[in-house]
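What follows is a structure written as structure tokens; I'll ask about it next.
Note that this complex is displayed minus one protein chain, with the remaining chains in position.
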């Protein structure tokens, strides 16, 4: 076992090497309940405040409280820092802190650690009184030794005991101190953040934690022989930092949404936790319904009544809302549905990311049910998409599905603090009496749009129905009426599509060898990969789509400028060359499917369902492998 | 008012013209409850027995018992007769019998009657004591007079009163007699059928009805001046005659299916009515669940337990089953789902035909849920599809969705009596203990197929789950396992696709100007239209798809032989030339969408959502309008 | 709500000296079968609205799918004819966010007790102030005679041609078992005076009023209530000063029993016993908490919300 342990050296004995980096990933892993996440969050916040680009992702085990010291139960957080904006979780971890060797092993097995990672590991297990623990330790060291890790043992528990009785409740702050020394973090800011994290608790708790922070810092200063220096970027505008679900929640408030009807489901639920906290103060209501069907029904009822409502869920819940979505389209009731996608099908991978609900969101409803589907690509967009979605839903009197995912939901990154506008909250149609002769579906024949009536408006009395109906909302079985009303519902989408602008090419708008097309949360990783590939001389660009239904104009024309077009998505596709796969029967990535049908361009795809965000390095490799002509 | 009324003439006064036809459509319309349907059914059966090709469709009002004498409430039946096989309901009605002028008006307004139709109309309303009825009559005659109908008044009520007290309960048999004279039907067979229809009732009821039949026949012979003669085809094999839902029900028994779990929904319910009748005798069970979700769950439970179960529904019910379908795909539980499509979206047009559930059936489930979708094209196929579906579901351990529709469900036509095979009912996997080491998902890496374990098999104990799982069915969050199991589920479809054969071109396999592609119930109408177009010299052929997921091989190659490819479907598409429609944003027919994405051929579409089966004449017109180069 | 939200509320408070006649609530002619009990319920509802002078524009009828669910189409108020089994969530959404509206829910027995059962149980629990009418004809009407949970055991239908396999579900008993249920009554459409009085009491109750209305379906189950209609002795009326009081009903229905609607135990015993058809108020408790009491939307202006959001941003500030 090669175990480069730091001996007991005095600072003067060591030479501290300072590595200058532009980008680095740090991970803290522990058993669940040991506070690794809080440690990482504070580390991330302090870094953001100091002007680093930051992207934080939590590592969440499947069970609430898995057995301790178990590779499958690793709980923790990854923080990626950069000297400029960081848009994704990156590739592998450069510096890891592990509270025990089993959690570390879990990360090792998932290839989460860079082959030459530096690892700070709690040392107590090597000499644990329980021989089975010592045996596990030894076996773990054996398994870890096939990489070039630098593992540094740190007596975390021992150190913490000098300050607290129960080190399980303090180790995380000691580690924060360690990392603060390594990355030269501003301790004042760290103290502030600790204060913030424990606000409402007793003052001595904050004090104790600050003490541990300082202990860790001092220990690092005394024992470690490396530090990192990372540039910062002066933020041009005030920034806020949060995860995508928090952004959706605050975005909902900013958009004037008043009712969030939901049924708990991972990874969507935290939006309602957040709203449960803040909505009350803002006059909004979170309604936890008896199931997802009822949640959709309550949101539709509220919207019918002229209020601004949305419903939020994930795949299995979306499935249950299908019938109500069809009704909302048919009866032209505005409705915003947020689907925070997770791994599927069925219960699948509830805490992991996937982008597999696109076609279900678009085509899931039996019958022809035209509606809008869009996907935010960044945490900032998670905030603003709520206003966009509400506006479209109300303007078109239809359903707008917003496709977020577990990557956005749990990723934390700073973005410019939004300048809020009262207009975003503009009330639905005024409540004046309906003039004689105006009908509840007075479709404008050019746009399919009609004025919305809401209860309370005298003269507007009518019964809305999911049956085929005429302009007066009367049940009608007449052929011509059915064709006409179907046409009007579809025309709204056409007219709306007309207002969209062609997306901008990232890279070379003039064309090139390869165009990578993405949607949703993969934008940061794709663009990073494209930048690296371009730096390596490859003629590759990318295009990112926000609107999936309808698709923006100009795609075919843009595609025509590239020798090859390929989507990159986190969903399933058959791999070329696999048994029985032909060009004809290949099941393709969901966006590539859409683009092929629309543009008739031979859009290829590179997709993976690994239950984790795409790594820019892997995309880079895919780009290389897919360069027409071959750049390999 | 031009009202060519038949005067009181003696037979010798008239010359009876006999028109020889190869194909003719007859309609009987009345208020609901007046027995027009029973009359038409007997007329159709007698005709089939005499060797005519027959297609019967019921005209069903939306309400159970709509107000009498109301155009929207017309209830009735259309019978199309031919001198050879009749595969669809045809274009317009040539001969109509109406019990009142309002029901007639309803049909007139739906353009159901040929412009020169001959109409036999109950005469009592013209002289009704209620002046408002007389007024309605006059207005109706005015409205009807813009076509070249020949309307013949018949004193039906007056005549019936000579035999029965309540003519409402006898008029239909009188009309049967009238039609029997006009079409020279075999009265003996008609008497038999009446006996069959009233079996279980008192003998005098049958007698009374036979009397009315004879009265109608005699009245026709005495007063009418036209008859039709239509050739017959000697049936080469014994035939049975039934509607598509009856065929599905009997097909389910023939396929060895034992449990039909359902929740009532039009137009699927009559399958369960039928099974409710017959299943008990065959050892099967119809389970009417509390809702469609539970119906799917019960079928899945039964199938998991090794029994052969299916669930049947229509659009709104399919929406509710979405989540369970995802589970069945994920956990690899065989399941047959029959969706008898109706007009949509939402409650839509519950009694009318549409083919709008194709994409929802394929893509409706969040996550990647590969499964099989197929569509019977004829009533005969409704029977056999159940065996096919069950076999595929069990062989692939997956979901098979069968897309029938309201056209097949209610259309009645003869087909060769199936030669049943015990093999169709072969039991699921044997129940022997599971050998050591065999795992519940021992995927064959080439085909993705694995052996099904069912409770009762010692050594096979395991827990099936909708979470991501490994070969032993253990919950697994590992990236590699998720990729692998996703691949295996998809590979089953690839391997299956490999066994399919390219569909045959109807017309000229060598190619031509236009290829019309269809699926499901439109086959008869499309092929008739193609035949007519070819007879008119147009270079058009057609292709009909049974498998929609996966698609059969060879399509791209076939398409390549035609100058233009176009689907004909009963679902919505934006019309070229309508406001805002571009080639890029056009929402297309569902099959054309699938074909474009798969083959990258510019597959156009001609679709209508008129709430009625497509008429061959309208398809012919569409063919003419879409001939490349233009044959117009 | 946003800036103009206050406007929305002001408009509703407008002085209003309109007087409404029955005709003001009558929509197009109902297209139910002749003799269908739904007609009587429609008439009673229209009478109630007239009696209470509810404004047509602030009254909403929500329904599911079924013969009975066509109800809103025949009213001249706002109506929401939604999807099968889901009327209650929609109505909850309406009332929760627009408490000033009068909300009525019309459901069939399949709609409410079968596919809608989860919502039914939970609506009773939420106790949101609205009137829910179960038009119970013990059969699926619109889809043409399938067994419903309330179909009597042994009764033949198209899906259970050998007769329903299980005893009929008793909606009153089920309702009375749900914690927080606050108003449970039963009436019959062929006793118009009692029907009307029941609707009136239900409307006046603050909370979720559940009314089961026994309803004839002459088309599919002509025999279902024919005896009870003919023989008033088969019907027993619950009486109490706190119950539903109908002048002179004792002449027609001399079979009466005194029942205090505050007594849930007695209510359950009466509900359970199927030997006689009981009409009246089984249970009422105005003190049950109503979900919307704690769950009302606030009336913040857009400006106020922006200020609050900006405060919130401080927590997230970098």
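Per-chain residue numbering starts at 1, and chain names A, B and C are given in the order in which the chains are listed.
As a working rule, contacts are C-beta pairs under 8 Å (C-beta built on N, C-alpha and C of every residue); 3 or more make two chains touch, one makes a residue touch a chain.
Predicted, not measured: the structure shown is a model, and the values here were computed from it.
**Student:** In the full complex, which of C:100, C:242 or C:269 touches the chain missing from this view?
**Tutor:** In the complete complex, the chain left out is touched by residue C:269.
**Student:** Among B:165, B:204 or B:430, which one is in touch with the chain left out?
**Tutor:** B:430
**Student:** Kindly state which of the options B:66, B:284, B:448 or B:503 is in contact with the chain not pictured.
**Tutor:** Of the listed residues, the one touching the omitted chain is B:284.
**Student:** Of the residues listed, B:106, B:170 or B:306, which one is in contact with the missing chain?
**Tutor:** The single option touching the absent chain is B:306.
**Student:** Sort through B:420, B:438 or B:502 and give me the one touching the missing partner chain.
**Tutor:** Of the listed residues, the one touching the omitted chain is B:420.
**Student:** Since one chain isn't shown, list which residues of chain B touch it in the complete complex.
**Tutor:** Its contact residues with the unshown chain are 45, 48-49, 196, 235, 238-242, 246, 250, 253-254, 256, 258-259, 261, 278, 281-285, 287, 289-291, 293-309, 323-324, 327, 414, 417, 420-422, 424-427, 430-433, 455-467, 474-475.
**Student:** Spell out the interface residues on chain A facing the chain that's missing from view.
**Tutor:** Where chain A meets the chain not shown: residues 63-67, 262-266, 269, 272-273, 276-277, 280, 286, 288, 290-292, 316, 346-347.
**Student:** List every residue of chain C that touches the chain not included in the displayed model.
**Tutor:** Contacting residues on chain C, toward the hidden partner: 114-118, 121-122, 125-127, 149, 153, 165-170, 173-180, 264-265, 268-269, 272, 289, 291, 294-295.
Heads up, the rule we're going with is that only the chains that are shown with their structure count from here on.
**Student:** Just the number, please: Cα centre separation of chain B and chain C in whole Å.
**Tutor:** 38
**Student:** So the centre of each chain is just the mean of its C-alpha atoms; given that, what is the distance between chain A and chain B in Å?
**Tutor:** Each chain reduced to its C-alpha mean, chain A and chain B end up 46 Å apart.
**Student:** By the touch rule stated above, which residues of chain C touch at least two different other chains?
**Tutor:** If we look for residues of chain C contacting two or more partner chains, we find 65, 83.
**Student:** Listing for chain A: what residues touch at least two other chains?
**Tutor:** As it turns out, chain A has residues touching two or more other chains at 323, 327, 465-467, 475.
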